[in-house]
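The structure follows.
Some chains have been omitted; the remaining ones sit where they do in the full complex.
Letters are used for the chains, namely A and B, taken in the order the chains are written, and counting of residues starts over at 1 for each.
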Amino acid sequence: MKAGAGARMQELMTELFPLCRSITGEGVRETLRKVSERIPLDIHEVPSGTSVLDWTVPEEWNIRDAYIATRGGERVVDFRQSNLHVVSYSEPVQTVMPLAELRAHLHALPEHPDWVPYRTSYYSRTWGFCLAQRELDALADADYEVSIDSTLEAGSLTYGECVLPGESEDEVLLTTHVCHPSLANDNVSGIALLTELAAALAGASRRLTYRLLFIPGTIGSITWLARNEERLEKIVAGLVVACVGDPAPLSYKRSRHGDALIDRVAAHVISRSAGARVLDFVPWGWDERQFNSPGFDLPVGCLSRSREGEYEQYHSSADDLDVVQPEQLEDALCAVVEILDVLETDRRYVNLSPKGEPQLGKRGLYPSTGGGAAQDEQLAMLWVLNQSDGANSLLDIAERSGISFVTLRAAADRLRDAGLLAEADPS
Amino acid sequence: MKAGAGARMQELMTELFPLCRSITGEGVRETLRKVSERIPLDIHEVPSGTSVLDWTVPEEWNIRDAYIATRGGERVVDFRQSNLHVVSYSEPVQTVMPLAELRAHLHALPEHPDWVPYRTSYYSRTWGFCLAQRELDALADADYEVSIDSTLEAGSLTYGECVLPGESEDEVLLTTHVCHPSLANDNVSGIALLTELAAALAGASRRLTYRLLFIPGTIGSITWLARNEERLEKIVAGLVVACVGDPAPLSYKRSRHGDALIDRVAAHVISRSAGARVLDFVPWGWDERQFNSPGFDLPVGCLSRSREGEYEQYHSSADDLDVVQPEQLEDALCAVVEILDVLETDRRYVNLSPKGEPQLGKRGLYPSTGGGAAQDEQLAMLWVLNQSDGANSLLDIAERSGISFVTLRAAADRLRDAGLLAEADPS
């Protein structure tokens, strides 16, 4: 990983955090523009009304201002202070109404009286405001001016795609959702991680092709899937990346299949990280829901720290930049890099001296004095030799031995250089 | 379940408890007569001497009276006080003998000095009395008059069969043993449960055919098996029901196969009940031993609370009506009903919109405001959609998701009504 990754990701997060993203509109466009300053990114615009699988691309939503004000003109709820104050996709409104009537449009979190919740109404025309319970309780029983200066008009859904071709057409799909407004961990963190990752991959040699998607949640993955059905058979592994900056240990959520290559690789890699969890697939969460629908059934898992709903600040104004720690972001990036590294380099070898152990000492691969304890690299060589019958890959050996893939690959390299190991016929 | 089931089962138990049942004879006949007042029951009589598999139907045993009396005529052990006092199938005896000689015919429980044990000698001609250890210790060293007024004569073995045909010839076999005298949990409880169940099933629509057997233990199931070999291939699931009223949590004992449909269904249903146990098959217990013999190998498990020998009062006079609690009986009946309900309604569906999630919101199946936590019924719908690829049944989905079959079936019904789900080709 390139030095300074943590700082670069934090800088991008700081730039992206204030933007008012939604599933369409200028907030997403501006977000992708900032990402495209760092990596080669194709920006796709899909017109409102386009049929995508069972869905239709909705009208584009944009918002300039919104508030609730007293008749004296004092803004008691103000979009300019936080874009969370407006229910995403609220239709325009300009009226005066008494508090009793207004209440049906107000959302708060009684259990966290100082936090503003995040709410949406993408597919059902309505409007609403979110505010802290304490603010709600303080509202006098009076008439209020209610204003949402938004537009819902024919436009387009925007998503970004970064394709980094490799020697092989086999693809690794990496996606993150770009539809949340000022929520830091969910999911400015994921956008920052995928941007830094793309920059690193762009500068590396690649056996596999990488496709990174910056997409609005649900409708974005559905739109991309609808437009790319013929490509799906190239996907050999995939990861949805989200909520990667909070203090929790890493979690990997398996694909629907449960034992796909990505599942095994991710479990191996993160199992070496303290407290890490490997979770079974459930049809809830982020865009893995779409990739793992039965008609596609793609080998796509999900990497995060906390899962949706697991951290207290989730979907509220408290999910701010303080929740995300640069070391946590960098550690998550390292895990993704290591997962991709295993996907790139896992292979099956054949022991060329399979009868008995070959004499490693005469090849300089074994300590000359015997009687002491085994060293890790000796053990790694012995495992590779013992298991390399053409059927077992380095990952298989890592799973059986409990030795890290990296250590085994180094051992395999030494053995291959000594003429004791050859790559197995790939067929 | 029909209201008042607990009270009705308790009432039947109270009627049946005093009867002196054995593997043949009037006690069984009277028991089946009382059952037949409540449900349609065919009473079968199989003549003594009939060959049944490796066995022979024994002579019929009946008893009018039995006692041990002092030479002064005082009954110190009296059949009229408890039918447990006589070893079941005791041959007639009328003699006087000293205590020293009599002792070889007396059975007691030193570890429970106030309880009378239950003992049998069906296939070896002898006679004996059972009494409390305290009574035994109090017997003076004198001569005693010993009288057993029983008959062992050509007659028949009696069992009851209640067949409730369904749309399909596929059968569910439900059996309980009717051979124990005044022991409440083992097994007047099982007779009461199966009677109430038959009454409920008789009034319900049925896809499957139900066959309920009220049979003497071992020789009864062997006799039925011998006479019904050609029917056995219709049996798709079965349950032996016994000891269902004591305070212990439910137990399900798997079939010999271990992973038959009935094993999966019963495990799913009772796992939702506090403290419930799922036990591996062992060739000991009740009539499941016969159904699971290697020559039949039927998918028949066993539902009970305590297993044989697990409760202190087992096979003694302390297994009286106080051991059985009506709520426990009713809870066991509910479990059986729920197991049968799963057998009736489990099926495989196909998601008709398998690419991506279908848009549930536009069909009124999803809350219009987003951002909050998932609700149970939403999750159930998503699970059914995600897994319904034609290979997974609702039970498969219940096992994988941890969601109850009932909740998933309701979700499947809503999805089917919305045109999103169709029953999979049964082939």
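In the analysis below, a residue touches a chain if its C-beta (ideal position, glycine included) is under 8 Å from a C-beta of that chain, and two chains touch if they have at least 3 such contacts.
Note that the structure is predicted; figures quoted are calculated from it, not measured.
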{"item": "Number of identical chains in the entire complex, 2 depicted", "value": "3"}
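By definition in this document, only the chains that are shown with their structure count from here on.
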{"item": "Computed distance of Cα centres, chain B from chain A, in Å", "value": "53"}
{"item": "Footprint of chain A on chain B - complex, ascending", "value": "351, 353-359, 361-362, 368-374, 379, 382-383, 385-389, 401"}
{"item": "In the complex with chain B, residue positions of chain A that touch it", "value": "53-55, 87, 107, 117-124, 126, 128, 218, 221-222, 225-226, 229, 256, 282-284, 289-290, 292-297, 309, 315"}
